[in-house]
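Could you have a look at this structure, given as structure tokens, before my questions?
A single protein chain has been omitted from the complex, and every remaining protein chain is retained in its original position.
Moving on to chain A:
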Amino acid sequence: MTADIAAILAVDGIATGAIYVLIALGFVLIFAVTRVIFVPFGDIAAFTALTVAALELKQVPGTVGLVAALAVLATLVEVVSLLRARSPGRIPKALVFYLVLPLAAAGAVWLTAGHALPMALRIVLSLVLILPVAPLLDRIVYRPIADASVLLLLTVSMALHFALVGLGLLFFGPEGVRTETLTDATFEFGSVFVPGQTVMIVGAALLFSALLYLFFEFTLTGKALHATAINRTGARLMGIRPERAGTIAYLLGSLLAGVSGILIAPVNTIFYDSGFLIGLKAFVGAIIGGLVSFPVTALGSVLVGLLESFASFQSSAYKEVIVFSILIPVLLWRSYTTVHSEEDTEE
């Protein structure tokens, strides 16, 4: 391997890693606040890509039907539980949140789908449409079992992932898509040419990591999310609703996954089931960060990207094997070095 090839592989690896960073940060965010390992996260990224692709072709994306169906289901679940709790006064607010807002997003996309829209608007519409999916799934699937063990929540996540892949096939069909490139510019650093798309991917990862940092460091809502992650009972006694904190975490996580889906779609062909592998590799990055540390997670995800890039050059057939086998030393290292805190055993 020459230095030139190494440089190209490194650039490629960093770009792939940056995609994983976005998804892995979402994993950590959601796990910290809700204790759910949200396996379908990669699916959210893939569905966003498929939505953008459908809008490019002036078709109504399958996401419209998916969001509408989930919204109706979530609303039913919420209304029934509010009636059971004998607090019908909270139904109007629930209707706005679970029915009106998601249907407004779906309606907006449905009405505009046939027209030629500028690329920026297509991207914004796709993101707005994908955002409700995870919070609605949270309401339908996770909230009724919020006090269950982490293992049970993970099992449910796996099941939910397979359900979503099935729904993906139903709503999007089996064809793979590749979207228009976001930019045709190339940059030259020394002897290495870097496509503009790569620069955008890395830039987006940096931007959203920075925004996430600012959110947690400087806003009371961010601190409330962090507080919920540290001590649920303490947070409730301050009037912080864990369900609300969870919804915000799902929304933020979906935004990250959606952005990564949009960035990856022009580089890789995305199918209805492409999300799993992307999500799983990002998950390796999140595990390196112990599902708690945002900075270590980001570094770990870049490492996974680099490893994948170099592995595919050395031995393309084994690249997944090589990437996933670093999990073993990482897990050994983590289990020897992590001090198990009181909170882990408590719930």
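Here, contacts are C-beta pairs under 8 Å (C-beta built on N, C-alpha and C of every residue); 3 or more make two chains touch, one makes a residue touch a chain; residues count from 1.
We take it that contacts and distances are computed from a predicted model.
**Student:** Name the chain not shown, per its UniProt record: "Energy-coupling factor transport system permease protein", "Sarcosine oxidase subunit alpha", "Amino acid/amide ABC transporter ATP-binding protein 2 (HAAT family)" or "NADH-quinone oxidoreductase subunit H"?
**Tutor:** Matching "Energy-coupling factor transport system permease protein", "Sarcosine oxidase subunit alpha", "Amino acid/amide ABC transporter ATP-binding protein 2 (HAAT family)" or "NADH-quinone oxidoreductase subunit H" to the record, the invisible chain is "Amino acid/amide ABC transporter ATP-binding protein 2 (HAAT family)".
**Student:** In the complete assembly, which of A:Lys223, A:Lys319 or A:Arg334 touches the absent chain?
**Tutor:** Touches the omitted chain: A:Lys223.
**Student:** Which listed residue (A:Ser149, A:Thr183 or A:Asn231) would be found touching the missing chain in the intact complex?
**Tutor:** A:Asn231
**Student:** Going by the touch rule given at the top, which residues of chain A touch the chain that is not shown?
**Tutor:** Residue positions of chain A that touch the missing chain: 85-87, 220, 223-224, 226-227, 230-231, 233-241.
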